[in-house]
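A quick write-up on the structure given underneath.
Missing here is one protein chain; the remaining ones are kept as they sit in the complex.
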Amino acid sequence: MALSQTTAAPAASESGFASALTTFVTALAVMAAGLIASIAVAVAVYAAFDFVLPYTKLLNALLVMVLGVAACFGYFWSSNKLLDTIYPASGAQIVSNITKANAIRPWLFLGPALIVVGIYLVYPVVNSVILSFHGPNGEAWVGTRNYEWLAQDPAFRESVRNNILWLIVVPAAATFIGLIAAALTDRISWGNIAKSLIFMPMAISFVGASVIWKFIYDYRPAGEAQIGLLNAIVTGLGGNPQAWITVPFWNNFFLMVVLIWIQTGFAMVILSAALRGIPEETIEAAVIDGASPFQIFYKIKVPQIWSTIAVVWTTITILVLKVFDIVLAMTNGQWGTQVLANYMFDWMFRGLDFGRASTIALVIMVMVAPIMVWNIREARKGIR
Amino acid sequence: MAGVLMKNIKKSYGATEVIHGIDLEIKTGEFVVFVGPSGCGKSTLLRMIAGLETITSGDMYIGDERVNDIPPSQRGIAMVFQSYALYPHMTVFDNMAFGLKIAKRPKAEIEKRVREAAEILRLTPYLERLPKALSGGQRQRVAIGRAIVRDPKVFLFDEPLSNLDAALRVATRIEIAKLKESMPDTTMVYVTHDQVEAMTLADRIVVLSAGNIEQVGAPIELYERPANLFVAQFIGSPAMNVQRAKIEKAGEHTTIALGRHRADLPIPSPAGMAGQEIHVGVRPEDLTIASNGDGLIDGRVNIVESLGEVTNVYVDVENGPEPIVVKLPGVQRFSRGEPVSLMAQPAKMHLFNESGRSLLYL
Partner (left out) sequence: MSTVVGARPALTWAVHIAVFVLVAIWTIPTLGILISSFRDKDQIVTSGWWTALAPAERNLVVRAAAPDDAIEENGRWVLRGNVFGEISGSVSAFGVSIQRPTEFSAGDTAETRDGELITIGENGDYAISYPERPEGARGQRLFVTSQEPPKFTTDNYETVLFSEGIGQSFINTLTVTIPATVIPILIAAYAAYALAWMEFPGRALLLATIVGLIVVPLQMALIPLLRLYNDIGVGKSFIGIWLAHTGFGLPLAIYLLRNYIAGLPREILESARVDGASDFEIFRKIILPLSFPALASFAIFQFLWVWNDLLVATVFLGNNEQQLVMTGRLRELLGSRGGNWEILSASAFVAIVVPIIVFFALQRYLVRGLLAGSVKGG
């Protein structure tokens, strides 16, 4: 832990429940006052502008943006100001004032984060568990019926099967290609440019990438000019064009290619840093021992970055478990390409069954959580 | 202007007590140096004066004010940190002006005080630079300047020279000594583990060990009359040699038996101590090598370190596991294994009782 003491003021001198309660109540009051004040000012300014200025979309968007950010900053400023006014660090009461202010201030700093995280992450987990025992609109209690339904649902099984396929293929392929790319680009003069270009798909949205790859997979009947690169190559080599994303089973792999394409750059960047972190002496020792470049790579370098490889692998694994956009955009789960995240989305918006959708979400969470926990622990050990 | 007074100051982290009740008075305008090995609590004590550490129990006064609960900025102190702790994103000027700006002083005053401090420390040409564009010595001067600008009652230094190289360290040390002269009313407290800094800068040295004060005194007093074995061996380099001996006769003069030799020393000892086992200490520079057999201790030369100005001779002796170090002037030649006899000036020997306390202070 970073430090234990930062201030001269001792912890609350009047110990006990009463003082803790006072601290808590004061903190809440100051927080609320700051929050209300800043939001009120933002709303007032918005109303004033809205009244004065001709209403245009762009202007409105800009105003909303600026006010949103300003209100956030306003909160921190005004709540701190308020605290300093209530407990000024001067005058006769200085010691007790500083003590009290120091007990409250951390909570002013933390307050918004705690509230937001509480609403957006803690509450949903609890609520999802509850919802998974309820019917479509979340009202009728149905016991474990959603789970029973899930267990025998063929589409769910298909999703699980496909998810497992994704889990096996994508992290392995992205990590492996990323490792190769990292090792190769580190050896050449234009390696940084190459890295940038391989890394670039990381900036592209899954939907954008789906459009890009759908164009590659585009299909025209035999005899017509093929405008999809893949079919052009296939017909150029004398084969028959295929509607790739409808080919049963194999279409999953064509979807996976999109994610591999996006994630390889990530793997490469992390692994490249790890490779460069290997002590030069171990490599020099191996050179003197007569190892070939390939032996150096597989026997000296790779074992030394094993923990980083594991972190990269699991990070991509977590991403894969939640993959949604690519399937939605490319096939929407048709032709046997359904995955859990998209299936959940299906039940949420098309099936309009919050109970079943929550149950599927819980399945995703149960699958993700252990890998994530391991990953965070490993990342803290390995990288720092 | 103000001094610092500590009354039974204690500090604990959880259940571990690291400072065991310090009583110390530092007078106005005094330059006091805390020395001691790492972990002795000297920095903690300084940080308690600064207000960067809470005081577990006891009372701390700066001037007449009890400051236990006063925040650092209101104690009238300034501090120079080991790592300089300059704000890397601010220019030299802004670094020095930061405290005044926080205190919302008028612009003209800030300008004037920063310029003055910069003038004293010859930093004027660098005022618009960022710290990263300065050398180590310049950075340290900025850190000192930042403290001067605050016009503190008490000036605190936390190992300010330990990040500098040897030559700069000497130069900056002299600079600090001059600074002290120019600020005669400002109390300065200086923490170091380097005894040369302590000896050269201090009006008084406080030797600390394991959270206790071992001795407080003027530099030469600590050197000549160390209160205990710890201080005796801490001050001086190479460290004082210590041998077991036995008092044969106590009184105005003390007669001791050291191995098969006997010596009559002009050092008083309490009468009741005759027959007791004691420690005898003698500094390497107080030893000479006698022609064989005439000395107090016999041994054989093990290692010779020739430094040019002095020669340190490590002599293996029969009645001690540690070699005895002799510091001889100039270049001296010895061969390994050569038998030698060591002689000491009787007046410069130090006697400590079984528990390590000097007989002078019993």
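When the chains are written out, they are named A and B in that same order, and each has its own residue count from 1.
We take it that a residue touches a chain if its C-beta (ideal position, glycine included) is under 8 Å from a C-beta of that chain, and two chains touch if they have at least 3 such contacts.
All of these numbers come straight from a predicted model, not from anything done at the bench.
Q: If I consider the whole complex, including the chain that's not displayed, which of B:13, B:87 or B:361 touches that chain?
A: If we include the chain that is not displayed, B:87 is the one touching it.
Q: If I consider the whole complex, including the chain that's not displayed, which of A:125, A:140 or A:222 touches that chain?
A: A:125
Q: Looking at the whole complex, which of A:65, A:140 or A:168 touches the chain that is not displayed?
A: Residue touching the chain left out of view: A:65.
Q: So which bits of chain B touch the chain we can't see?
A: Touch set of chain B with respect to the missing chain: 50-52, 71-74, 77-79, 81-89, 98-99, 102-103, 146, 150.
Q: For chain A, which residues touch the unseen chain?
A: Touch set of chain A with respect to the missing chain: 1-7, 11, 57-58, 61, 64-65, 68-69, 72-73, 76, 80, 84, 89, 102-103, 105-107, 109-110, 112-114, 116-117, 119-125, 127-128, 131, 138, 177, 180-181, 184-185, 187-188, 190-191, 194, 196-208, 210-216, 218, 225-229, 232, 261, 264-266, 269-270, 273, 283, 287, 293, 311-312, 315-316, 318-319, 321-322, 324-325, 328-329, 332, 341, 344-345, 348, 354, 357-358, 360-362, 364-365, 368-369, 372-373, 375-376, 379, 383-384.
What we mean here is this: only the chains that are shown with their structure count from here on.
Q: Using Cα averages as centroids, what's the distance between chain A and chain B in whole Å?
A: Computed value for the inter-centroid distance: 55 Å.
Q: In the complex formed with chain B, which residues of chain A make contact?
A: It is residues 4-10, 89, 94-95, 98-99 of chain A that touch chain B.
Q: For the complex, give me every residue of chain B touching chain A.
A: Touching chain A from chain B are residues 13, 51-54, 68-72, 74.
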